[in-house]
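Only one protein chain is missing; all other protein chains are in place.
Going in written order, the chains are labelled A and B, and every chain counts its residues from 1.
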Amino acid sequence: MSASTLLEIENLSTHYVSAQGTRVVRAVDQVSLRINAGETLGIVGESGSGKSTLALTILRVLPPAAQIVSGKMLFEGEDLLQKSDVEMQHVRGKRIAMILQDPMASLNPLFTIGDQVAEPIRVHEGAGRATAWRRARELLKAVRIPAPETRLTQYPHEMSGGMRQRIVGAIGISCEPRLLIADEPTTSLDLTIQAQYLNLLRELQRAHGLALIFITHNLGIIAKMCDQLAVMYAGRVVESGPVSQIFNTPAHPYTEALLNSIPRMNDSAQRLTAIEGQPPDLAAMPPGCAFAPRCVRAFDRCRVEAPPEFTADDDRTARCWLAATCSTPSNMLFRGATA
Amino acid sequence: MKRYIARRVSYCLLSLFLLSVTIFFFVRVTGDPATLLVEPGASEADIAAIHQQFGLDRPLWVQYGIFMVSLAHGDLGQSFYYRMPVMELYLSRLPNSLLLASVAMALSLLIGIPSGILASVRVGRFWDSAGKLFALLGLSLPSFWVGLVLILVFSVYLGWLPSSGSGSALHLIMPAFALGWYFAAAHMRLTRSSMLEVLGSEYVKLARLKGLPQSLVIAKHAFKNALIPVLTLAGINLVIMVNVAVVVEFVFAWPGIGRLLYEGVTFRDFPVVQGVVLMGGAMIVIVNLLVDILYAVIDPRIRLES
Partner (left out) sequence: MSIQTELIGLPPRSPSRFASLRLGDFPLIPALILGGIAFVAIFANVLAPHNPEIGSLTARFRPPVWQTGGSIQYLLGTDQLGRDVLSRLIFGARVSVVVGFTAVIFAGVIGTVLGILSGYLGGWVDQAIMRVTDTWLALPAVTFAIFLAAIVGPSMWNIVIILGLTYWTRYARVVRGEVLSLKEREFVRLAIVAGCSKWTIMRRHIMPNIINSAIVLGTLMLGVVIIAEATLSFLGIGVPPPQPAWGLMLSDGKQGLMVGRWWLTIFPGCCIMLMVLSANLLGDWLRVKLDPQLRQL
């Protein structure tokens, strides 16, 4: 895979403004990310951390209450924020595609599967009905749906959850996009189906040279699927870099806490480790670091001043004052504590 | 689907039964129904004959039996004023009311649905506010007053349209508008809220994410889904329209069943009043059934329910 940069996001911020303009929720706050062609970037965080808003911001499909307040999004060199809505229509589904979490809700109950899969092909490539439906059948085959012929004329409620999610996946890749964003695609699937689906995604990725942004709260999936990782908390990216490095030596206390909270089979400890406290109210953020109230390593500066993003040589970033004291994560004070 | 239809039909029959009981009950609630069932100024002998005919001395359930039997034969009694069977009278006037209601309904949908869609797509802006004003007025103005004002403007001052009677399309315009405005408002409101709900759904979000142009998203994905509750309401409203057209028909002297009801009340022709009310209620129940069946045809989720 070439190391060419596919999507580069710089200081992106998306705010939700209430009807009277009084309450501003900083759903996405100064986020910077990069993904290269063919790569898999995982974005992990709790609910409310801004992951979904980030995904919708990239494709600019936000509700009217949301505003993109600052930043740049360079996709194949073009700034997506400068594009008109019509120009974005040509990007959505065709160059960047997205899979949503709940397949039952994402498929229109009144139209057949064939109709919905063929639709983007007809719109983006101007294909006629017959051609598009043929392509749809092949797409269903590609996502391992048995008896695709019959499925084309069926309705969403006649399928199982796993099948529906595969269909949503088929819709995603139908126009051969360069980038696929998957927003928690396996969260509503049964455990046994999840593994199959993830394998399917990997296959599709390899076959089509797709870059994949995988949004989830499940670190296990990250470990299995992703090359790069970005950890989000309260709308900010608190840590990013290669997955294996972060898992071995997390730079941010939040990441460390997340990793520690995964119960291990041979753990002799009796109690589960949870992270104390609650995520902050995004409309009334504390001064200083957003994670400081819950952080075991917080010190005075953390509560007063919000840390900027610190970059280490090897493409890792961390938004933490601890990272300021050393040049590379390997020198970090807390390194010895991770098991 | 068969089970669904069977269930709906049984509800329908039950409602018709309850309807007849209700009417029956109310007629007798004030004491001696004979006063209602005879013409004004009838003699003692007439009253005795009525007692005989309706079995008013017999126990209630026998009376009800007699009542139901005559209903089953389509016998709604005899009109005092017109001296003909009520059923015949009713059926002769019904087409006129249906015509008026159909035109009024078409108007209300043609105005209501597009303005509702427009209001939902332009939430909070000019068209939404304009639509809300239109809807508010439509729901607050009595239809007969709208009719009277229309007559004042278009018949008396401008002389463009005839003020009463039937017979040409020109006669139809004002009553249809007076009748339809309220329903246009109701349809507009429902379309708007239904569209807003659908526009916020996941499948519309996915449709936009697919890169479909905004017009296609609204026209295809949002519209059909949003329309379901509106059409359901419209179907029921059509029959309601036929029934509440009483005042409008009176104002414009339109020869429909509404006017018939008014005549029945004014001339103290009770069999006519009872007949119109019974038929009106029955029509609504049956149309509800038909709308439910139509629902099943539009929405594949119900159609394929095993």
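Here is the rule we use: contacts are C-beta pairs under 8 Å (C-beta built on N, C-alpha and C of every residue); 3 or more make two chains touch, one makes a residue touch a chain.
Just so we're clear, the structure is a prediction, and the values are computed from it rather than from any experiment.
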item: Option touching the unshown chain, where B:Ile50, B:Ile151, B:Val198 or B:Ala226 are the choices; value: B:Ile151
item: Of A:Pro64, A:Gly77, A:Gly126 or A:Pro146, the residue in touch with the unshown chain; value: A:Pro64
item: Hidden partner chain, residues of chain B it touches; value: 14-15, 18-19, 22-23, 26-27, 29-30, 36, 121, 123-125, 129, 132-133, 136-137, 139-142, 144-145, 148-149, 151-152, 155-157, 163, 193, 199, 240, 243-244, 246-247, 250-251, 261-262, 264-266, 268, 270, 273-274, 276-277, 280-281, 284-285, 288
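The definition used in the following text is that only the chains that are shown with their structure count from here on.
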item: Intercentroid distance (Cα basis), chain B paired with chain A, Å; value: 53
item: Residue ranges of chain B in contact with chain A within the complex; value: 123, 200-203, 205-214, 216, 221, 224-225, 298-301, 304
item: Touching residues on chain A, where the partner in the complex is chain B; value: 59, 61, 63-64, 85-86, 89-94, 97-98, 100, 102, 105-111, 119-120, 123-124, 155, 157-158, 168, 171, 175
